[in-house]
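In this view, the complex is presented without one of its protein chains, the others remaining in place.
Take a look at chain A:
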Amino acid sequence: MGSNLLDVKGLSVAYGKVEAVSKLDLSVPHGSIVTVIGPNGAGKTTTLSAIIGLLPSTGRIVFDGADDRPDVEAMVARGMTLVPEKRELFGSMSIEDNLLLGAFQRCRAGHRDHATTLADVYALFPRLKERRAQAAGTLSGGERQMLAVGRALMAKPKLLMLDEPSLGLAPLIVREIFRIIAELRRRGVSILLVEQNARAALQVADHAYVLENGAVKMQGEAQAIAADPRIVESYLGLASKHQERLAG
C-alpha cells in the first residue's frame, strides 16, 4: 500500500438510484501507467470524475498519503489533474493563456516556475508553441488534445488522469498521443489512463483494469490482460485489428 500514489477502496457512485460504479478498488503505484478499459457506459469517466471530486461518491480515496475527500480545487493543489474527455478548453482564449491557467493553482501557492514549465510543455508540443497566440477554439482535434494535456502538465501533476485521450482522433495523432504518454512516464509522472482503444492502452500501460457495468471484471499486468483470450475476443478482436491496419 505504501508505495502507491493512489489507492481507491470500495468506490461507489450513484446517479439518483442508478449505481454507475459500485465498490471499485483501484491502485496506481508511483511512476506507473495504469489503464482502465471497458465498453461504453462501463463507468470509466464516472470513476475518474469521482476520484478528483467532481462527483459525490462513497468509499476511500487515498492520494499521496492523505485520506480525506477535499473538493476538486484542493485535489488539484495536491497534484492530481484530469484531462477530461471533452477537453474543456477555454476556447476564446489564446493557447498560451490556456497553458498559463494550467499553472493557476501552483502560482496561487506561491510557485514562480511557470516560465520553465511552459518551456518544457512547448518542447513536448512544438506545434503549440508555433500557435501560442491563436485562440484555442481554432485548433484541430489533435491539437486540442495536445493543448489539454499540456495544460494539465503545467500543474506539474503527480498523477495525470487522462480520459479517452485518443477519442475522435486520426490514427497518426493517436500514435503521437501514446508516444507522449510513454514519454511522460519516463519523466516520472504517474498516469491513470481511461481508454476505449484497448490495444494501444494495453501496449503502453503497466497494469490494467477491465471495467464492465461499474465493477472491475478483471485486473492484472497489462501484458497478461492483453494475452487473455476473453479480452482478445471482446476488446482486441477484428475491429481493432482493422483499426491497427489503418494506423500502421
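Just so it is clear, a contact is a pair of C-beta atoms (placed from the backbone, for glycine too) under 8 Å apart; a residue touches a chain by one contact, two chains touch by 3 or more; residues count from 1.
We take it that contacts and distances are computed from a predicted model.
This figure omits one chain of the complex; the name its UniProt record holds, of "Branched-chain amino acid ABC transporter permease", "Protein-arginine kinase", "Acyl carrier protein" or "Sel1 repeat family protein", is "Branched-chain amino acid ABC transporter permease". Across A:Arg60, A:Arg108 or A:Arg179, the single residue that touches the chain missing here is A:Arg108.
The missing chain, though absent from the display, is touched by one residue of A:Ala14, A:Val62 or A:Ala77; that residue is A:Ala77.
Of the options A:Asp25, A:Asp64, A:Asp97 or A:Asp228, the residue whose C-beta touches the omitted chain is A:Asp97. Against the chain not displayed here, chain A makes contact via residues 52, 54, 68-74, 76-77, 81-82, 84, 86, 88-93, 97, 100-102, 104-105, 107-108, 151, 155.
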